[in-house]
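Excluded from the complex is one protein chain; the other protein chains are retained at their positions.
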Amino acid sequence: MCSPFWWRSSGGSDYERYASFLNSLCDCGTIRSPVCGHHPKDEGFLFREERISLFQTYRDLFKLLHKGIVYSKSVSWLFKLAPLASLAASLIACAWLPFGGMTGLFSFTGGFLLIAYLFGAARFVTMLASLDTASAFEGMGANREALFAVFAEPALLLGFGAVIVAPGNSSLANAISVAQNTTFSDYGVVAALAAVSFFILALAENSRIPVDDPTTHLELTMIHEAMILDNSGPDLAFIEFASSLKLWFFYVLIADIILPLFHVGLVARICGTFLIVFVLAALTGIVESSMARLRLMKVPQFIGSAAAFAFIAILLKGIL
Amino acid sequence: MILFNVGFLIIALGWIPGLALKKASSINKAGMISTMAGCALVLISSIIGMSGVFVGQLYFFSWRMPFGQALFSMEPLSSFFLFIITLISGLAATYAPAYLRHYGDEPSRFKSHWFFYQILVASMMIVVVAQNAIFFMLAWELMSLSSFFLVEFRNEKAKVRQAGWMYLVFTHIGAAFLLAMFALLARNAGSFDFKAFRESAYSIPKPLSGLVFIFAVIGFGMKAGFFPAHIWLPEAHPSAPSHVSALMSAVMIKTAIYGILMTLAFLSPVSAWQGWLLLGIGLVSGVAGIGMAITRNDMKSLLAYSSVENIGIIAVGVGIGILGQASANGVLAFLGFGAAFFHVLNHSLFKSLLFFGSGAIQTAANTLNINEMGGLLKRMPFTGAAMLAGAAAICGFPPFNGFISEFLIYTSAFSARFETPMVRELYIVLVLGGLALIGALAAYAFTKLGGIGLLGEPRTKAAAQANEVVPAMYVPMIVLASLCLLIGIFPSTVIGFLEPMLSSLNLLPPAAVLDGMLNSLRGIQLSTSAFLAFILFLAIVRKFIARNKYIKVSETWGCGYDKPDAKMQYSSSSFAEPFVSLIAPLTRPKVVGELPALHFPKMKDFKVDVQDPVLDRVVVPAYGWTGKLFGKFSIIQHGNTHLYVLYIVLALLVALVWGLGL
Amino acid sequence: MMRALNARLRQGYRTNPFPAEDPVLSPRYAGLPQLDPGACNACGECEKACPTQAISAHTAPSELKLDLGRCIFCGECEKACDQGAISFSKTFRMGATEREGLVLGKNTEMRIKRLNDEMLRCFGHAMKIRVVSAGGCGACEADVNVLETIGFDLSRFGIGYAASPRHADALLVTGPVSGNMELALKKTWEAMPDPKLVIAVGACAISGGIYRGMPEVRDGADSTLPVNLYIPGCPPHPISILNGLLGLLNRLP
Partner (left out) sequence: MKLLETGNKISVADIPDRSYNDFRAELIDSCGGGKGARIVSLFALREGGNRLIAAVADDKAGTISVTSTLVDSTYPSLTPALPQVHLFERELFEADGLRPEGHPWLKSVRNPFATDFSRMGGDESHEVAVGPVHAGVIEPGHFRFQCYGENVEHLEISLGYQHRGIENAMVGGPDKRTVHLMETAAGDTSIGHSLAYARIFESMAGVMVPARAEALRAIALELERIANHVGDLGALAGDVGYLPTKSFCGRLRGDFLNITAELCGNRFGRNLVRPGGVAFDVSGDEALALAGRLKSLLAQADEAVELLWNTPSVLARFEHTGIVSRQDAIDVGLVGPAARACGLDMDSRSDHPTGMYRYTAIPVSTSLSGDVYARAMVRMLEYRRSARFILDTLASLPAGKTTAESKAPLASAMLAVFLVEGWRGEICHCAITSADGKFLRYKVTDPSFHNWFGLALALRGQQISDFPLCNKSFNLSYCGFDL
């Protein structure tokens, strides 16, 4: 490795990269429907008996795009910026995300930092926008989001650190291709710990039980939902699409980390990614079905455990 | 060089015409014009200086003094700091007259203000170009004193006086350490000239070098506001006029960073522990500073604590740079120092922007308490927008500049190599986890500042009646905000700009590494541009699909309640509460105000007092203990002459024993 | 966790098969009233017995009319009528998009018209409902709420309840609209983005029901809002509400 800095992935044609990006756009909703119903307010798949349409998320988005918008008298331009920033950040993240061995649209040393910080920027604008509505509920949502981010951000970066930096790789795509050629004992434990860490984050960042309750109708207990109580029409569509993409992002990310453990070819890796994403969705459902929500002030400990897993994964690299 | 001289003279003497003027506004104008003109000239010379053309050109005048020559030099490093000093000083001077109108029209007050302001700017310039320890210390002292008097601008308030004294005490404790440090260096070099210090750098014995470094960290750290010496900042900044806070927070404390960097050149080779020390101090300052910032309701106090955080980030950068040098890892050194320089620049931009903004709010809404603000973005569109940009930048969010310096620090984790096992992993955890924690806490603090202060509905009548300030005040903010954005989008250009300075400091990595670095920065450039493009695209999409649709304006959804109220939005204190509760063992929040204990409540005022773990739990009690302790010594004060003679004899005896080495 | 999964297996499949199959209702269920003008002798006993003035039969047998919008399905008229001119059937399919459609009599056609094509394209498979309880007794709310449980599983049709009116497409009103709730109801309506619908559920929301004429109430949702769908009952059976919603969305087989 002549230089630790690296721009653009070495493998994969342009076509593949675009395909993986488009794939994210088309599939993120279909995974969200079975996990959380067509709306984050429905019960998990384990307790529903009639299947709902796989395309329900897209139907909802279609409807929202056709609806009008009601803006609050209190809001400024920032409120109108927030949905755009959320979706733009998620789009960039999915463009960067490698999929089943296909590299993302772009990749460079430290690209994961940009992605983490773009998510952070989207979160920041969303929190500000929710405070802009002058509503106590939205303030509550922003406040909780801000507090939990204090734990989630380090966990996210340490997770990436465990997978990318500690093993001496320059980017996620690079890390995946390197891991393809390592043995199970070298990579297995680290991958497992990082995957657990990211899974906890996925629950936290996508308002799942035990952090947030997607089925709640109650403003006082909401986190993410509380911040978007005042968004309507296309704005809401952008936000919902952005959160679908974010959920997809975390699932595929975990799949990307786990898959190199199985030394298989491209087609198998793509199928494997879908399989893992499906399993993760089922796992989310099972977690949601078997435990209650944490008391709000216990959530930091839960998210902190994600950081702890990543931390151990990094230290393990030094021991192994 | 001539530009520098002329500019310096204009600034240093610019207060003189003001003495003759009678009207406050013309005094202000005179001060503004002379400062701006001087700053403009020095700014140009500093830009030239950064390219390295002045290296080796020393400017001196014959000065028959025992401690050496009066030497000055504009090396690229000095030029870089000069650039920042003059840029911010000039913008602050532009901002000042309109802002100062807020303080009445007593001419003498403004005369003294401009006197100290220009002395402060001039002394800062001298600090970064002085090549002699004594001159450095003279300028340093001048800088401290003039800034002390600037903080005392509104000295009719007891709180202001107290803040000023605290600052004075701290800065002098620091100065004492610096004097000791220079004394040690001079003893080794045989001269007070920095040139001599540098030349004898390799001959310094290791223990002495370590001691000098410790003295430098303490001495400069007092000024920089490293934790736990940070406590003067949150006292002094809210008390000073806002453009002075901006100058002190965004620029003056950076001279301490310059000092540390300068000292490093006297100590080569550096050792790894020095790097770890600074890294540790930096992370602690970062977390503690921004953590405390969250708990503050006074906007400028919050910003002051955030300066502690940012100084911490810079210290992390310097620490990493030292680690790189100590382990002969050029890439690490480049990334560390590069990040430090970058952040010095970035912080000076967004911090002065935010201080200008808080000053603007202070004049418009007559408060600095975030609990009393709200809805200001709509009433002060330029100030508000610029401040929000500053807030995003200071949190390190792309597409603003703060991200770039943090990115450089983060990427250092890629190239860190250490001999001892586990150290590298520890380093990765510290850098990734620590910086992410600082970043997330910063987002918390600035969501509070922006979201509670600028957005939503006004919480007081004064906030509801606020109007946008005059262009002279908001244009500097817009300039700074645009710089933040431009640097964030075109970081590689700035790296190019810093390149000569880095190469003069022997910090440039091999070309391949630099290329890779620039590639990464171009990657950021491309993806942040794509991010902005997506936003634009989505905005157009929304515009297009909502074209024939019904866009309405209605009340915020308040559950259909008939009388919504501005009190029904989060207060600044409430927003901080979850975090305050989390760190309650450290900050011991005191709740004042009675909670309803009986069945039927009688409500009182509710107030929460969150303490600074150092100031309120160490320094203030320690002050009390010291007072008591020294009180005990009063028993030896009998007023009896015989007894005093006895003391003298005893002291002589002790000195004799010590002197003879018995 | 295993207990929960076990319980899940044992509790079995419980979702109501409606609309594919008609549900099994209690044999005592009182559904759509059947009028037989031929049997009526215009004695007016039913009118005297009706607590809500839903029925009028004092002029001529052919004028026997029953306003479903006011009917609370108490069955007093059935008991009062010696002629058997009124009987309550087991039909749960009740509801109309026009208020007049609820007045049963000669030539009335109670019909739920589907939404127009444009609305249907939007809402056909995705509709969020904001429920506002405007002064009733809470029973309609309970039966609206029950639709979201797995027993009826509203979400399989893409319909759900929204927490915020900003997210909602339809405003479902229950209760007679008490004077104290009128403003809140209007505010909720104003908070919703266009295009939007109003659904009045229960006798109270349609006409004021048992509270009709009391000074504290406004006698139904159409005093305040333009109603698109009326579902009668006191309270309507959940299946009737579901039937109404699906009819509106053209989702009935």
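Some points to look at:
Here the chain labels run A, B and C in written order, and each chain numbers its own residues starting at 1.
In this section, contacts are C-beta pairs under 8 Å (C-beta built on N, C-alpha and C of every residue); 3 or more make two chains touch, one makes a residue touch a chain.
Model, not experiment: these values are computed from the prediction.
Within the entire complex, contacts from the absent chain reach the displayed chains A, B, C.
Residue A:288 is the one among A:132, A:145, A:205 or A:288 that touches the chain missing from this view.
Residue in contact with the omitted chain (choice from C:217, C:231 or C:246): C:217.
For the options B:187, B:547, B:599 or B:628, the residue in contact with the chain missing from this view is B:599. As for the chain not pictured, it touches subunit B at residues 297, 369, 371-372, 459-460, 558-565, 567-578, 580-581, 591, 593, 595-596, 598-608. Touching residues on subunit A toward the chain that is not drawn are 43-44, 46-47, 136-137, 139-140, 143, 209-210, 213, 215-221, 288-298.
Although one chain is not drawn, its touching partners on subunit C can still be listed: residues 3-4, 7-8, 10-11, 14, 25-30, 48-52, 72-76, 130-146, 148-151, 161, 163-165, 175-176, 178-181, 184, 187-188, 210-211, 214-217, 234-235, 237-238.
The rule is short, and it goes like this: only the chains that are shown with their structure count from here on.
Chain closest to the overall centre, judged by the mean of its C-alpha atoms against the mean of all protein C-alpha atoms: A. The interface holding more C-beta pairs in contact, when B-C is weighed against A-C, is A-C. One finds 35 Å separating the Cα centroids of subunit A and subunit B. Between the Cα centres of subunit B and subunit C there is a gap of 66 Å.
The mean-CA centres of subunit A and subunit C are about 42 angstrom from one another, to the nearest whole unit. Counting only residues that touch two or more partner chains, subunit B has 549-550, 552, 554-555, 557-559.
Contacts with at least two other chains are made by residues 66-70, 219, 229-230, 233 of subunit A. Across the complex, subunit B meets subunit C through its residues 549-550, 552, 554-555, 557-562. Here subunit B touches subunit A in the complex through residues 331, 374-375, 377-378, 384, 388, 392, 395-398, 403, 406-407, 410-411, 413-415, 421-422, 424-426, 428-429, 432-437, 439-441, 443-444, 446-448, 450-452, 455-457, 512-513, 515-517, 519-520, 522-524, 526-528, 530-532, 534-535, 538-539, 541-542, 545-546, 549-559, 566, 568-570, 574-575, 577-579, 581-582, going by the rule given at the top. Residues 132, 164-166, 183-185, 187-188, 190-191, 193-195 of subunit C are the ones that touch subunit B when the two sit in their complex.
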